[in-house]
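Heads up: the structure comes next, in structure tokens.
Rather than the whole complex, this shows some of its chains in their spots.
Letters A and B mark the chains as written, and numbering starts fresh at 1 in each.
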Amino acid sequence: MRYSYETLKVVLKDGVLVATIANPSLNLLDTKLLTDLDRFTAAVANDQNVKVIVFESADPDFFVPHGDMGFVDDPAAFATLSIGTDQDQRLNPMQRLFERIRKLPQVTIGKLAGRARGGGAELLQAMDMRFASLERGYLAQMEAPTGIIPGAGGTVYLPRLVGRARAMEIVLGADLFDAATAERYGWINRALPDAELDKFVARLSRNIARLPDGVIGAAKSALDSNFGDPTNALLEQNRLLGETFKQPAAADFTRKALKNGAQTREGERNLEAILHDVEQ
Amino acid sequence: MRYSYETLKVVLKDGVLVATIANPSLNLLDTKLLTDLDRFTAAVANDQNVKVIVFESADPDFFVPHGDMGFVDDPAAFATLSIGTDQDQRLNPMQRLFERIRKLPQVTIGKLAGRARGGGAELLQAMDMRFASLERGYLAQMEAPTGIIPGAGGTVYLPRLVGRARAMEIVLGADLFDAATAERYGWINRALPDAELDKFVARLSRNIARLPDGVIGAAKSALDSNFGDPTNALLEQNRLLGETFKQPAAADFTRKALKNGAQTREGERNLEAILHDVEQ
């Protein structure tokens, strides 16, 4: 299988595929990156040479800052994205993409250094495991102050990781969480010193990729048999996301955030300051 | 809406309602406080001006020590309390009150400094989130040594927060947990230095209260769609509570605890010493 994308660098070695997100200037989850992730995940799902997929970022400051806020001016363009076409079509495109990632036969590992907010955080939550840099890893569900709820799996994947009380704090408080707190909450498997993160993930990935045939599939199936199908909760998420979008003022919050510096490199460093003020 | 109660001071500002429990001498969850909480929660459920409700205590040492042990001498008075009349009448009065709190449309936040045991701990568990003072926050389910099980939601709300193994330790060990351990167990969202607790909760509450219309309701619904209805487990809790109450000696344990200092300010500081000895 050949993997070649504009916004995603793919290197496969000994069963471990490293997919590096490289979508300058910010690694925004825009149409380009969504499309590349869609093409990549559709292809890799059938690649028997790939045992483990590690997602990382080429940008030291941003894993994926969030979905492209520009969609607010053309919601139809988002709703009709031809993405995740093999998934339940009642889900929105980003939900369909992340559900495909969640159900990949390989073991998926998110390596987080830099910020992952909104859809970037949900992308990570769709993976099997997450490891973050203690010094540089940050997570947030920042949708609420822009008038919507997380709409790409977050309200479903997140409570499975951190429980209802902490998911409520994350979603409604919409604050930036450092890696140490994210580990205490269960949002990530573990926070590791930046100097150890690469080695830790490389070793874990290599050990898993070298497991005897059949073990990865059997282990994933055995673990998954404990959990119900999330489709109904995802449909409810999508319905409620639509309700919030319908609020007359909803798009204005995002437009104001954009005007105040969102989706600029400087603004994204402390996006919370922009968002928590935007509705004043 | 006007809120005026004997044992509950209510202040509403910019969508954040702070309800301060002030029921001297100990903040016991007695008929007075239960009745005020019932009236307050019935009223506030329909108050569209209230977005966030913070419950705190006026007493620096006790949030709510527990339910009034005096009910042991008049169980009928407890069972027939006219509380939570809009809830499932097969539940006991305290379960009905806490179920109403659990289902409030607002975001409910418990701010814990001092001790919360028994029904006081269950009151906190019925809320959406809990934050505690690292130095002064303490939690316990202290019912077991008095011959009963937690009967106001605890055996249902608690395992959802901390899992079965830690809930078993909390309920059967009946020990006092400091805030740091409670955080590690997931019993509370987070333990914060006493000097930061007020500011943290105030900021979080303000940010949530200022969220655009519709977001709070959509987020709560989306998160709740992941969890089953707890009514059957609450009915089973109530049935089993009744079984333990029927034990001939059950009331005696509580009477002895009262004789040994329970429900006095000094005795309540180290209630565990009284309770773990009471059955000798």
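Throughout what follows, contacts are C-beta pairs under 8 Å (C-beta built on N, C-alpha and C of every residue); 3 or more make two chains touch, one makes a residue touch a chain.
Everything numeric here is computed off the predicted structure, so don't read it as measured data.
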### Query
Once every copy is counted, not just the 2 shown, what does the total come to?
3
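Everything below uses one rule, namely that only the chains that are shown with their structure count from here on.
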### Task
Specify the angle of rotation obtained when superposing chain A on chain B by their C-alpha atoms, rounded to a multiple of 5 degrees.
120
### Query
Taking each chain's centre as the mean position of its Cα atoms, how many Å separate chain A from chain B?
36
### Query
Where on chain B is chain A touching in the complex?
107, 128-130, 160-161, 183-184, 186, 189-190, 204, 207-208, 210-216, 218-227
### Summary
The answer for chain A against chain B in the complex is residues 144-149, 155-156, 159-160, 163-169, 171-175, 181, 184, 230, 232-233, 236-237, 240-241, 243-244, 247, 249-250, 253, 276, 279-280
